[in-house]
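Subset of chains shown; positions unchanged.
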Amino acid sequence: MIVTALVVFVGCSVWTVVYSFTASRALPVSKFVGLDQYERLFSNARWEQSVTNLLFYGVFALVFSFVIGFVLAALMDQKIRFEDTFRTIYLYPFALSFIVTGVVWQWILDPGLGLQATLRGLGWETFSLNLIGSKDTVIYALLIAGLWQGTGFVMVLMLAGLRGIDEDIWKAARVDGIPKWKTYVFIVIPMMRGVMITSLVIVASGIVRLYDLVVALTDGGPGFASEVPAKYVFDHMFARANIGQGLAASTMMLLSVLIIVIPWAYLEFGRKKGR
Amino acid sequence: VELEVTHWWTSGGEAAAVKVMADAVTGAGITWVDGAIAGGDNARPIIISRIAGGDPMGATQLNTGRDAEDLIKAGLMTDLTDLAEAEGWKDIIRPAKLLDACTYEGRIYCVPVNIHSFQWMWLNRGVYEANGLAVPTNWDEFVASAATLKEKGITPLAIGGEPWQINGMAGVFTVALGGLDLYKKLNIEKSAEAAASPEMTKVFEAVAAARGLVDEGYVGRAWNDATNMVITGKAGAQIMGDWAQGEFSVAGQTAGKEYDCLPGLGFNPVLDTGGDAFFFPKPADGNQEVIDAQLKMASLLVSPEVQVDFNLKKGSLPIRADVNLDAANACMQKGIEILNNPDNVLPSGEQVWSSDTTGQFEDLWVEFFTTPDMTVEDAQARYVEIVSSAD
Amino acid sequence: MKSSISVRDLTLNFGAVSVLKNLNLEVAEGEFIVLLGPSGCGKSTLLNCLAGLLDLSDGQIWIKGQNVTWAEPNERGIGMVFQSYALYPQMTVRGNLSFGLKNARMPQAEIDRRVARAAEILQIGPLLDRKPGALSGGQRQRVAIGRALVRDVDVFLFDEPLSNLDAKLRSELRVEIKRLHARLGNTMVYVTHDQIEALTLADRIAVMRGGIIQQLDAPQTIYNKPANLFVAGFIGSPSMNFLHGAVVDGGRGFSVAGTVIALEGYDGGRPVEMAKAILGVRPEHIDIVHEPESGRTIPATVELDEPMGADSLVWLTTGGAQLSVRVPVERRLAPGTAVHLRLDVGKASLFDAVTEQRV
Amino acid sequence: MPTSVPIDAYSPHGRKPKRIMEPRRIMLYAVLLVAVLYYILPLWVMVMTSLKGMPEIRLGNIFAPPVEITFEPWVKAWSEACTGLKCEGLRAGFWNSVQITVPSVIVSMAVASVSGYALSFWKFRGSEVFFTILIFGSFIPYQVMLYPLVVICRELGIYGTLPAVILIHTIFGMPILTLLFRNYFASLPEELFKAARVDGAGFWGIFLKVLVPMSVPIFVVATILQITGIWNDFLFGVVFAGTQNWPMTVQLNNIVNSTQGVKEYNLNMAATMLTGLVPLTVYFLSGKLFVRGIAAGAVKG
């Protein structure tokens, strides 16, 4: 099985790269066209926008899911009452498929239907919230819904990590007179390395593969304002029957992941050997 | 024999229409195994990967045209030519172009089952009457009345942000405002010259004007939600294909009474001949029994009985003229009438352009529609580029 | 004498379990108190209460004349060394030592000075730039002590600071701590399992059991006049020998396995006749002789002898009971030898077998 | 020097005056509740919508509770909604989903836990490269691999059968699960592992008899992750399982994505919640284990 997984991941990556140099349409064919697909890819405004969006979304989603996840976990760790209830509430979006929750978020964020209309109806006439309708803000709508779905799980992972910290460390810090936030930032978080890495991989891979949410919430709109690379890939591979183009885009995605993963692995394993 | 049939017709009316087919097929002693997957975008990768993966279904809905070309080229589809010749499909199927879409290198690989057209505008009469306006009879009148509607807090034009909706609207403008010639030059000859013509500029201008007629919440809105805005009077009109009629009738509204339909935006009453088609992937083991069943089913799909029942349920137009459609409603009748004049029948874009190129059009129109700073000139230049590089 | 720490009626419950029960303790300024007791008796808990790391269920804690019952740990002027070290794993030793000081916005020069001094005292100078993960147990322990040291506080709380060190290092550090105490004059509360540590370091030892202080006294008092059977058995290694018998002759004799030993010279209350009593004699207060002496010796058989450096421990049986006797290591006794034991009654302790209190 | 205060001058005995309205606690709960609002708002909308009739939805406020409560959408979603020609609701796919989920979860966890164990305790040659590839694999958008996987399954002769989906889910579960297990096992005391070796337990003996029983919690975590993922999976189920095994999400998709017809939002919401019920139940049931679990493992023995 280990070998299978290896073969699949490596094999599929190779397959992706190889066919990205072909003119495959609805079916993969080995008609090589050199860098044509890449030329088209890089001259494509939508791709450009997708990559920009992903970077933007990625940075924010990463930061916020870690911050929110951690803050919630830290709050939950204060011996609060009804912890189980809180935890389940934060976690439940994780269980729901995006097909419909996308619709719900669309409604909530729809200026004529959701929060804006309701709050105005309640008398707050000047309240304005139209994230989805504007190209500049639609990415925030994605963030809101994306974080809504994913932070719960991050929170649980973090909470688990927090629970694993030796009680005496807290005590030592208190005796040292170190404020709580400093203890978290300088002592506890660095101690949660394993959990952080697990969360990082989960969150980051979720970001790179971001697709369902976009389709459900904005379908890439308005315009290309909320397009993402994964959507570009699938649209081309399936709806537009241009596998070559899709794979070229996908190759670029894999390449960027590789650029991040390899140095990480080097750090992670190279360093350990030294000890 | 079992035939597994995959399709993406899952809503009420569609399912009823499929049932017509299924009953006919079952009646012929073939077991219909239903494989419905809602959403063309969901279904297509599944269908293609299954055919490519060597686990083909007995029959499947698939877009006609270039989409299936690769599959046909790869020899994965059952050849229907003999059957078509025996039954004289060439003569009965109207317009003839429908069959062309199923033809590859002179051989026929699919069965067109209906005609859908995009060239319609749907209006809520009540909205106009209540605001003391005449119900527009063409696009210009509509634009003229838009300001008043806006003042009253009514969205003049309902639309959804999905790319195909915007692309479709642009297509409608092309024929309605740009004229038949322009449309034909583009969609038959793929003429870059036409793409750069002043007629086309008018189309771009119209789309630009339409930007100001929509509400803020259109992003990601489904087409039927937009239709609902018209039905409930939140919006004045919508440009949408004939399938929108289903919404009105479900809401209990009657054509000409609560709502009006304007084919070709009231200017050029033409229809394109898009539609759905069925393909029959070759069985993996070449089982002749299955192939026989496929041919039988293909034959049933074009039969008059199935055509009538099916299309009445589906709200689309039949592919043959020799059937009785008295049961159709006012708007449908309008459609049939238009179809009766072959000059009014246009090829649909998807038969000409590959999905890929269509996608590029969509991208362009979407970008143009949603980017107020994008000038008509820039957009048209890009348009020309796509047309001239299309394969 | 001025009181440095004053614990009044301290009660602490964990849920339904009462771990400390109405505990009172007065520690004088500069005093070195050792808490001794079996595992789970509440020593660490008491220390945590003093440090302000646990909320009391009831009672008060005063430090240096201030009621600190609800004060924050860092406001109490205490330094603490944790049983599990609790070093910050991602910081270097230097970072561990200086983090608290930095946090108090102490000038860097002063921090450096204090860290250097602590490093010197604890001999961890060369380790300053390593991380705790790269230290051996003993080294970690010293860093933990250093962390308390640099804070320059009046009260030190040590939770088994030396338990994981080798004997040499331990005795070195023990002396070091004693010297430190002499030099700094701090008040110390020190938890340990090591009796030598307890006996050598403490001004007073508190022997705890089940959350209650059994006896609080100078080491020699605890050693020589244990208040009850528990303290007697717990203190001293090898532990005290207990002879079960009865006080007879109107309190003048102790009868055990048919022999009567005169109780004259017993250092304690006047014994009265008791049907069930226990005589406790430490291994070093028994002489092994070869001739019986009436009223002073009991017969015994050598079972085993254990040389342990300077001395040997000889195990003997007498009337079914087992006794140990400490003799100089040169004196070898073959197993099976029949001998007589002369007990030093003047240094023995007599316990009422029912109340378990010393008479 | 501290001033000498007369003893017992102030501060009565007794429990620390626990002000219920301590500002810090209020802040804490306030933040938590605001967060709850954010997380629960969509659920509120879903539940309310699912209890309304269509006319009310068309006109009404999405946040408003239903004027007239109807459970019809729920009933319909479960047993009447149509998928093509069959009108059996979600019920039809329920057992298929169970059939796919149960073995897939079990197999994928079995494989991943063994890999995680091998990676943490038996550092074999190239294990690091292997681990890196796994991490990398977790970033590959899985749809990209659709075609090659179809070919692989076809070559294995399992295309369109349950084993195919199980295989696919196992492969895609590998990266994250292995990471999870590896990091967990690495936190267990190494001496236990050594003790078991001295006791003569082999690779499997140590794993099954010593580590697995100690790792129930992390298995629960992994189960939750996998059940959620596999239960909600649509693409792989449809492509690889074969028509007869189509999971419940196909029906859900069909209910929700009917492109040409009236969108019955109440039905959609009910269907979504019904589909989410299984993972949700797992969360509720394992809530306690979930956290205590990881914590117990992280504490060094």
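Residue numbering begins at 1 within each chain, and the chains themselves are lettered A, B, C and D in the order written.
Everything that follows uses one rule, which is that contacts are C-beta pairs under 8 Å (C-beta built on N, C-alpha and C of every residue); 3 or more make two chains touch, one makes a residue touch a chain.
Note that the coordinates shown come from a computational prediction; the quantities given were computed from them, not determined experimentally.
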Formula of the whole complex, where the shown chains each stand for all their copies: A x1, B x1, C x2, D x1
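In this section, only the chains that are shown with their structure count from here on.
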Leader among chain pairs (count of C-beta contacts): A-D
Chain whose Cα centroid lies at the greatest distance from that of chain D: C
Cα-centroid distance, chain C relative to chain D, in whole angstrom: 52
Between chain C and chain B, distance of the C-alpha-averaged centres to the nearest whole Å: 91
Contacts with 2+ other chains: residues of chain A: 113, 166, 234, 237-238
For chain D, residues that touch 2 or more chains besides their own: 143, 146-147, 234, 253, 256-257
Interface residues, chain B side, partner chain D - complex: 4, 7-15, 18-19, 22, 32-40, 42, 45-46, 49-50, 52-55, 57, 222-225, 228, 232, 243, 246-247, 250
Residue numbers on chain A that touch chain B, as the complex places them: 25-27, 29, 45-46, 102, 106, 110-113, 130, 132-135, 138, 217-225, 234-242, 245
Contact set on chain D toward chain A in their complex: 28-29, 31-32, 35-36, 38-43, 45-46, 49, 61-63, 111, 115, 118, 128, 130-149, 152, 167, 170-171, 174-176, 179-180, 183, 186-187, 221, 225, 228, 232, 234, 249, 252-253, 256-257, 265, 268-269, 271-273, 275-276, 279-280, 283-284, 287-288, 290-295, 297-300
